[in-house]
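First the structure, which I've put down as structure tokens, then a few questions once you've had a look.
One protein chain omitted, others in place.
Every chain is named by a letter (A and B) in the order it is written, and numbering of its residues begins at 1.
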Amino acid sequence: MKSFFLKQRYLIDFTLSSLLRRSGKNIGLLLVYTLIVFMLASVMLFTHALRNEAGHVLAESPEIILQRMIAGRHDLIPGGYLEKIGQVRGVMEKHGRLWGYFFDPAIKANYTLMVPRDRSLGEGEIVVGAGIARTRGVGIGDILSFRSADSRTFSFRVMDILQSDSELVSSDLILLSEAQFRDFFGIPEGFYTDLVLRVRNPKELRTIAEKLTLKLPDTRPILRDEIMRTYDSIFSWRQGIVFILMAGAILAFVIFAWDKASGLSAEERKEIGILKAIGWETADVIRMKFWEGFIISISAFLLGYLLAYLHVFYASAGLFESVLKGWAVLYPEFQPIPYIDGLQVATLFFFTVFPYTVATIIPIWRAAITDPDTVMR
Amino acid sequence: MLFSPSIMALVLVSATVSLLILMAAAFALQVTLRWDIHSGSERQLQLERRTYLISTIVAYSFTAELVALLLFIYNAEQMSSQFVGAMCATGVLNINEFGWPTLYLKMAVFFAGAVWLMLNYADNRAYDYPLIKIKYGLLLLIAPLVVAELLVQVSYFSALDPDIITSCCGSLFTPEGEGVAAEVSGVEPATALYALAGSGVSILITGGWFLVRGRGAVAFAALNSIGFFVALIAIVSMIALYVYEHPHHHCPFCILKGGHEFIGYYLYIPLFLSTAFGLGAGVIAPFAKYPSLQQIIKADSRRYVTAALMLMLCFYLVAGFAVGTSSLTMMEVWW
Partner (left out) sequence: MQTIKLEQVKKIFHQGRPNEFCAIHGIDLTIEPHYTTVLKGPSGSGKTTLLSMIGCLSRPTSGRITIGGDMLSGLPERFMTEIRRKTFGFIFKQFNLIKGLTVLENVMLPAYPLAPNHAALKQHALQLLDQFGLVSKATLNVEFLSGGEAQRTAICRAMINDPEILIADEPTANLDTKLSREFMALIQQLVDQGTTVILTSHDPEVYESPVIDRVVEMRDGLLESL
């Protein structure tokens, strides 16, 4: 056992020195390899961070949202429905919500307007998300003016700017009072955008939802868990699509690796011939080459992953932010919480190191079976 | 559903490994048919050199499969958030009829690959390669297993429908249910404890006997394999309860969760490795009858039996630790 490790040490020693001796050739391989790892790892870390972020948001959102449907479309829901629901076992709290979207032609972006429940705002007062403050260049105390649908101009004083750890959601948010909201959008008293219900025991969710559809046939309950599940599969699906798009790159890399491994220089060929002649066995050469691949793979993997980590978590994934996130103008300064996931690392390993290793098996074997008497000729 | 990167990785590995193993099997067939150890011809030399390729391919493939087995379970764990009713891997495996067979086939490939490599390792050190036909014959048998794993796994993943409401450990591993899982969960914890102790002692005795006398490797392998199943049953019927500190939660997968300090991995990894070494020792032992293999197999099986014993000991220690540090007390209820 001890001699086994000692032998591997000798082989690794030799491999390291031979890699350094041919650093020119190997640097090219290392660069391409690192780039592949970097690209895939960036995608994975980024989508994963997005999903986490979404999870954070959803964690605070209500368990059930009740929407009224008219002709298959989402419509305003009368506050009276709250009484119609009456007492349902398991529902701890229920109330109506007011929210909507507003398109600001000045910066060509959509805002989310919302009436907060935990904050009371007076006439002409708003609180804006950091993204809006940034793009419109406003600070606390400044005035923002919007034109409502019926062409009236509303001026609001910015009372506060939302500082949230999940900027992804609050970035485009505007909070205002109920009266202002109704006035601005022309929503009559007694109607809400939707109703929300809080439920403590997740096991009762489905039964509650069923009861709701029975009591209020023109409504649709949306379960938070369901959204979460959809998010989960959408994000892994998105990642998958990107990976399929990158399959070409991976394939090219595999061919490149195969080519590098089989295109031994005359000098390398001679070196292996010498090793075999002076007493290295075919299996020793294969092992030595295995370590070579291992060292290259580990270096490229760690380097690529580290770069991707820095890229996503410290450089706000600058390279493809707008591609994957979906809205451009107001985009938040996305600073996700750094996070490494074992499943991700293993998956990434199978998309990079595994293909590389497989591609080099046959070239390595070919090199290793060099006749030991070649150097005599 | 097939589009998740981890699923794609798993399919990629299985497909690649199947291809590699089929290739190795084809080489193996060639080698077996034309093998003539006494010939000094160039063709014989080429065949001998092929054996290196076959060994390398199998070793790499097997390592990949081993990592893939872990990834498969880990992935199932993580996907449980995407299915209604799934709380852990059990629910995800339950989604369609191919889930459990995929897991079993992966386990079978793991053990077959491990045993084959041990056989190959011994044979490669005997100057006349006495087992060449046997080991390559065996490889031809393993190849379909690997391909079956690929097919079943693809069927499993492609039939993963997020709309299916699956049933999880709560309903599968419960004494009130039906089927093997229920039977296993229904085993009295006391019975499981005695069986576990009995099997541990018998493994220790046969292993010790082998190390002292150099005989009984097959018996050891058999008992070690039985011990494997006993251990699995004990995990479901008893150890899990202590880990969860809940007298009715029997799931063999939830113990893999971070909330339980990943203790499942510390239980399963030594257990699986021990069984693989035990099996290896048992499979190679009969071939000690070949003169050129006698010394090699003697040394190898000692090493494997020792490793199997140590790993089994690890399993028992971890299991003991889990039970010992648990705040679940079932003293009056069970014994």
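Operating definition for what follows: a contact is a pair of C-beta atoms (placed from the backbone, for glycine too) under 8 Å apart; a residue touches a chain by one contact, two chains touch by 3 or more.
Bear in mind the structure is a predicted one, so any value in this text is a computation, not a measurement.
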| item | value |
| --- | --- |
| Chain not shown: contacting residue from A:123, A:142 or A:371 | A:371 |
| Which residue of A:280, A:305 or A:356 touches the chain not shown here | A:280 |
| Residue numbers in chain B that touch the chain omitted from display | 37-38, 40-43, 45, 48-49, 124, 127, 129 |
| Residues of chain A in contact with the chain not shown | 3-4, 6-7, 9-11, 13-14, 17-18, 21, 267, 270-271, 274-284, 371-373, 375-377 |
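Everything below uses one rule, namely that only the chains that are shown with their structure count from here on.
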| item | value |
| --- | --- |
| Centroid distance [mean C-alpha coordinates] between chain B and chain A, Å | 34 |
| Contact footprint of chain A on chain B as seen in their complex | 1-10, 12-13, 16, 20, 49, 52-53, 55-57, 60, 64, 67-68, 70-71, 74-75, 78, 81-84, 162 |
| Chain B contact footprint on chain A (complex, rising order) | 44, 225, 228-229, 232-233, 236-237, 239-241, 243-244, 282-283, 286, 342-344, 346-347, 349-351, 354-355, 357-358, 361-362, 364-365, 368-369 |
